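With one protein chain withheld, the remaining protein chains of the complex are depicted in position.
First chain written, first letter: the chains are A and B, and each begins at residue 1.
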Amino acid sequence: MTSMSSIVLAASEHADVVPVAADGVFSWMWLLVAIPAVSAAILLIGDGAGDHGPLDRFGHLLGTAAAIASFVVGVVGFVALLGQDVAERAVTQDLWTWMQVGGFDVTMSVYYDQLSALFVLLITGVGSLIHVYSIGYMAHDPRKRRFFGFLNLFIAAMLVLVLAGDYLVLFLGWEGVGLASYLLIGFWQEKRSAAVAAKKAFIVNRVGDLGLALGIMLMFAQFGTTNIHEVGLNVTNASQSVATALGLLLLLGACGKSAQVPLQSWLLDAMEGPTPVSALIHAATMVTAGVYLVVRSAAIYDLSEVARTAVVIVGCVTLLFGAWIGCAKDDIKKALAGSTMSQIGYMMLAAGLGPAGYAFAIFHLITHGFFKANMFLGAGSVMHGMNDDVDMRHYGALRKLMPLTFITFAMGYLAIIGFPGFSGFFSKDRIIESAFATNFWAGLAALLGAGVTAFYMTRVMILTFFGERRWREDVHPHESPKIMTVPLIVLAALSVVGGALTFSDWIEDWLTPVTGSEHHELGVPAWVITLIIVAVVAVGASLAYVLFARRDVPDTAPQQVSVFTRAGRADLYGDAVNEAVFMRPGQYLTRSLVYVDGTGIDGAVTGTAELVGDGARGLRRLQTGFVRTYAAEIFGGALVLVLALLAVNLA
Amino acid sequence: MTAVTVVFAAMGLVALVSAFLVVTSDQIIHAALWLVVTLGAVAGLYVLLAAELVAWVQVLIYMGSVVVLLLFALMLTRTPTGPGSATVTRNQPLATVVAGATTVALGAVMWAGFGGEVIDEDEVRVGTAARLGDAIFRTWVLPFEVLSVVLLAALVGAIVLTRRGER
């Protein structure tokens, strides 16, 4: 990555933004968070007495209304922001002082600027559509009220995340979305796989959160503040190594939340959650929080080349990794999840390019939000008609029976593979171009990824909607009700026209005050790259056509497959690695301790008690319940302590 | 070597030997009685250090009441008192090692701390009743008064644990 060193980054470009105090419309921006939060509180806590109270009957409407109301506030704010002077588009409103110790204070504030505004629209807009869709999708679920409560909770937490003016407040939102995600993945608790998946998502995310928490600690220690704006100002005076450390720690956080290698393994399992959840949280919004974090911390990354390089590497690896997995999965949601991983890899790659790529990362994030939500909801619609079967090998020829679903899904498909004119075409194209302009290998990875994306998405398309019918006996596919198809239509429309954001460089100019901007000249004219991309995409799609449309699709997945397919099916052995590196040692540790406290444990706890024997036979039981043992422990501890202190002195 | 030093050494030896017998005796009553000897010898040491009041307190409280309490407890709880009654667990060798090591360690620390100290027995006046009274009722008056609270609490506790019948 030598070519990157030549970039001299002008951090001052965006560090000199001076937030102005909120007035007028902007002083109501806190409503964005407050409305869904209050609604979530009502839905989750209120009316606990009866199972069929009014909240159970109308709770979903309340939740949806809250999301829409929040969206309306977001639109009003956005329009108002358009009317502001460019210099006054970063608006901040202090709500109250959360913490103040000496010179350090954390203010609960709403920080509304160009970047937040786009996110607010994405979150509340797509969120509202998914709420509407869920009314139909969850119509028969007895715990509908709770589901909508969780969704509202998620929206509120996600908005806290993007409206935070302080890293600590951002962390609050970060934890909140993690919690909501955990609760929603495991929403169908009775499914063991769902409970396990929720647990896994939670644990893997903790590793990432650790990075973020330590990063914030480091900021506090170095700068005495955690205000995002002030950190940005201070970091320019800090040493290179501090910026690098901060960048890497934040990257770890971003990897956890955004399912980037090496913390990618939870996302595929997270598909156990209800499909609207996969669409909203695990495709359109929450998983992109990592990208948001990197872009928001632009000031830090601008100063550390090492950190940026790390982001680029993570992005490249993940975009190929996800695409590979997407090729091998027969479960439609998992194929889409692999694709999500891969697309977020693109965003990360773009974000790692520095000011040249931040705007494109956000651009792709938004278009991806549209078309991926669209496709997930489409997949949900298909599953809805197929008795919740997710195996694409059991689909086929659904285009006639589900015309609306088919057409909208097709729009999403064309967008994601980057068919010229569709939104994904513009956003992906920009990223690949910038990647080539900065570093040849990154560009090549992105280009290759585009081809593979075309391949596996075509495969999904063909297996689902074309070919012969391979349904089970008792399945009667049918189009979904209007309440589900209308959001699909809206999202499909957005997938088509979303690319308009970049016309006359609108989004780049819009974001420049936040992210800075920079343009790298390519060695060749831009249209050459575009042509190459389109060609690669065409090759990928044709290959899939030849492989899947021309041949019969076996009902069960063939076992005699290449080593690549096998690896892809096994999520590239991500779990095996996790198990060997983290879980086994962890289990041994826990087991040992279980053994240590013999009196408090019975066999039912974790089922691990009986496994203890071999692993920990030599270990003495410390928590025996005998006073004499305890006294011996105290005595031993005291002896060690005395000797240690004396040894320190003698040494 | 003055007479006082000789007596001091003798008393110390008695205290040590009897303490050893306290933990090695295999009859629990014997152990308790050896404890009386130990405590008495220590009281003698106090006298030689010109701390008469402390010495008498030692005799009254420890020899007079604590050991008697101990014996009463043995009798009331009907603990076996015959030969072998004081051998408790099979961990005795281990305990010996631990106790020995501890003694050595503590002795070493004390030696390191006070190795060269010389006390002029004609000058020391810390143990007199006047000095103690002055200290207790002036400097340490608050801890002393609070100490009475411990006794009161213990008294209440004893009643709680033992009282029967209706009141």
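The definition used in the following text is that a contact is a pair of C-beta atoms (placed from the backbone, for glycine too) under 8 Å apart; a residue touches a chain by one contact, two chains touch by 3 or more.
Definition applied: contacts and distances are computed from a predicted model.
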{"item": "Chain excluded from display, named as in UniProt, from \"Molybdopterin synthase sulfur carrier subunit\", \"Acyl-CoA dehydrogenase\", \"NADH-quinone oxidoreductase subunit N\" or \"TRAP transporter small permease protein\"", "value": "\"NADH-quinone oxidoreductase subunit N\""}
{"item": "Which of A:S27, A:Q100 or A:S542 contacts the chain that the document leaves out", "value": "A:Q100"}
{"item": "Residue of A:F171, A:W266, A:Y292 or A:F548 in touch with the missing chain, whole complex considered", "value": "A:F171"}
{"item": "Contact with the hidden chain (one of A:L210, A:V475 or A:A557)", "value": "A:L210"}
{"item": "Hidden partner interface residues of chain A, rising order", "value": "45, 48, 96-104, 168, 171-172, 175-176, 179, 182-183, 186, 189-190, 199, 202-203, 206-207, 209-210, 213-214, 217, 220-221, 224, 589-590, 593-594, 596-597, 599-602, 604-606, 622-623, 625, 627, 629-631, 633-634, 636-638, 641-642, 644-646, 648-649"}
{"item": "Missing-partner contacts on chain B, residue numbers", "value": "4, 47-48, 50, 52, 109-110, 112-114, 121-122, 125, 128-130, 133-134, 137-143, 146-147, 149-150, 152-154, 156-157, 159-164, 166-167"}
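Just so it is clear, only the chains that are shown with their structure count from here on.
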{"item": "Separation of mean Cα positions, chain B and chain A [Å, integer]", "value": "69"}
